[in-house]
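Handing you a structure now.
One protein chain is absent from this view; the other protein chains keep their places.
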Amino acid sequence: MRNTEFLRNVTIGQYLPTDSPVHRLHPTTKMLMGGFCVVAAIISGSLGGFVIMVLAVTAALRLARIPLLYAYRGLRPAVPIIVLVAALQILFASQSDGGAVLWSGWIITITAGDFLVAATMAVRLVVLILIISFFTFCTSAKELTHGTEQLLRPLGRIGFPAHELALVLTIALRFLPLLAMEAERLVKAQVSRGADFGKRRMGLFKRVYRMFPLLVPLFLASLRRGEHLVLAMEARCYTGGKGRTRLVRFRFGPADGAAITAVVLLVAAVLAAHFLRLDSVFLPRLEGF
Amino acid sequence: MQNASGRFPVRKIVVAGLMSAIAIFLGATGLGFISWFAGVSITIMAVPVIIGAVMEGPVVGLVVGFLFGVFSLIQAAVAPKSPLDPLFVYPWLSILPRLFIGPAAWIVYVSAKKLSALIGKAGEPVALVLAGIAGSLTNTVLVLGMLGVFYLGYLDWLTWPWIGSIVVANGLPEAGAAAVLTLAVVAAWQGIEHGRRKSRLEEE
Partner (left out) sequence: MSRPVIEIQDLSHVYMAGTPQAKTSLREVNLTVEEGAVLALIGPTGSGKSTLLQHMNGLYTPQSGSVIVLGRDLADRVTDLRRIRREVGLVFQNPEHQIFERYVGDEVAFGPRTAGLSGGELTRRVRWAMELAGLDFSLFKDRPTFALSGGERRKVGLAGVIALKPRILLLDEPTSGLDPQTHEELLCRMESLRGQGMTMVMATHDMDDVARLADRIVVLDGGRVVFGGTSREVFARREALGAHGLEVPVTVALMQRLRERGWDVPRAALSVEEAEEAVAAALTGSRRRPTG
């Protein structure tokens, strides 16, 4: 195992603190924005709608002072699957309303409509990736937990364990770097004893067993830490979420209202494009990819 | 001393948090992918979910599964590990199936223990193994099932038998791996002996 610096993988390194108006929005706002856009992208099947969304996200990236190249470079690993999905659609899918058949033979059927469908699928995937990436660029881990708790708080009034869920998330995120360091130590220690986490070929079960010197102690160390954490929390008289206040508070401001309004309008536009079939009649509806 | 908020004592919250962290960690670092051959790998990210469920109940399993799903969605967008990964930005692939891993493992675990209690044998190790298999298979079947449900009519050759063969070819070894890992961790934690009762060392 060449690189044991797991901390690299685990620091939510996508977060770019550029202190833009977008970054300064309340975390719940950001989550809601991201959520609405993702839902809209999933429901909608209109290519025009997706193109609008790509433009909107790009504008938002500029507003958030995120370098466009950085954001779009994140799409690179997804290129193979996009190409694959598009190719499958173009070559194999059977669309009855696809328009003129361009080429047919063997198991391959290419219709004109296929290209548009493929393009729509591809753009939709791009849109989803961009929205989610954008969200991680503007939201730190701390904001994520605050945002979740605020978001779920209304549900808390009807008995949903909002506070507890947010606390689970907080613990998980706080624990990630510790896990990384523990794993790094373990790999080094076991390798010093002759463990081989490397590439040598061996049967599947041997490979699984080969990971045990890392995995088993990692779980056990975590459970042990858990016991300490439980003790610590109880020793500090933790009795649940009722009436808890926060040290750091986020406030909603006019910017949040403006942002939500903008997103709602965007979503409305996209959904309208879909349901009212505002696009040209050749663009088919998408249920699948 | 009165424990925290009745329904959700501190221990459940903490274990849920820790197991979620492990699941996220295994995904983010790629350590959860055990490569098999030619780019195919089996994953063990279901294991923290299973262990959470077995040790603290189905709700904890549900929460860990949910968080695992959400983070696999985020990861699919920002740092995909395999070429097929980006598809997981769709929540019905990443989140929905994972919600069931914990509860499924828990049900099997509890039933297995009850059954073995009836027969009179200590069933803990067997229950753990079965829970591991159940949890992992739930993950495999549901993820591939979702793929099927949504994209079935789409491509002529994407049929149930085809999906079924992936479940067997990939899912069974994955289930086996999950079973042994679950057994190893939980048995060590609870101080249970099983199997051999002695080391593998031969006579001198």
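We call the chains A and B, going by the order they appear; numbering starts again at 1 in every chain.
One rule holds for everything that comes next: a residue touches a chain if its C-beta (ideal position, glycine included) is under 8 Å from a C-beta of that chain, and two chains touch if they have at least 3 such contacts.
Just so it is clear, the structure is predicted and the values come from calculations on it, not from any experiment.
**Student:** Give the labels of the shown chains that the missing chain contacts, considering the complete complex.
**Tutor:** A, B
**Student:** Just name the one of A:195, A:208 or A:229 that touches the chain not displayed here.
**Tutor:** A:195
**Student:** At which residues does chain A meet the chain that is not included here?
**Tutor:** Answer for chain A: residues 5, 7-8, 11, 13, 185-186, 188-196, 212-213, 216-217, 221 touch the chain left out.
**Student:** Touching residues of chain B against the unshown chain: what are they?
**Tutor:** 184, 187-189, 191, 193, 195-204
Keep this in mind: only the chains that are shown with their structure count from here on.
**Student:** Using mean CA coordinates as chain centres, what's the chain A-chain B distance in Å?
**Tutor:** Those two chain centres are 21 Å apart.
**Student:** Considering the complex alone, what residue numbers of chain B touch chain A?
**Tutor:** Chain B reaches chain A through residues 1-8, 10-11, 13-22, 24-25, 28-31, 34-36, 42, 44, 48, 51, 63, 67, 73-74, 76-80, 83-87, 89-91, 150-151, 154-157, 173, 176-177, 180-181, 184-185, 188-189.
**Student:** Using the touch rule from the top, collect the residues of chain A that touch chain B in their complex.
**Tutor:** Its residues touching chain B are 6, 9-10, 14, 38, 42, 74, 77-78, 80-82, 84, 88, 92-94, 107, 125, 128-129, 131-133, 136, 161, 163-165, 167-173, 175-176, 179-180, 183, 204-205, 207-209, 211-212, 214-216, 218-220, 222-223, 225-226, 229-230, 233-234, 238-242, 287-289.
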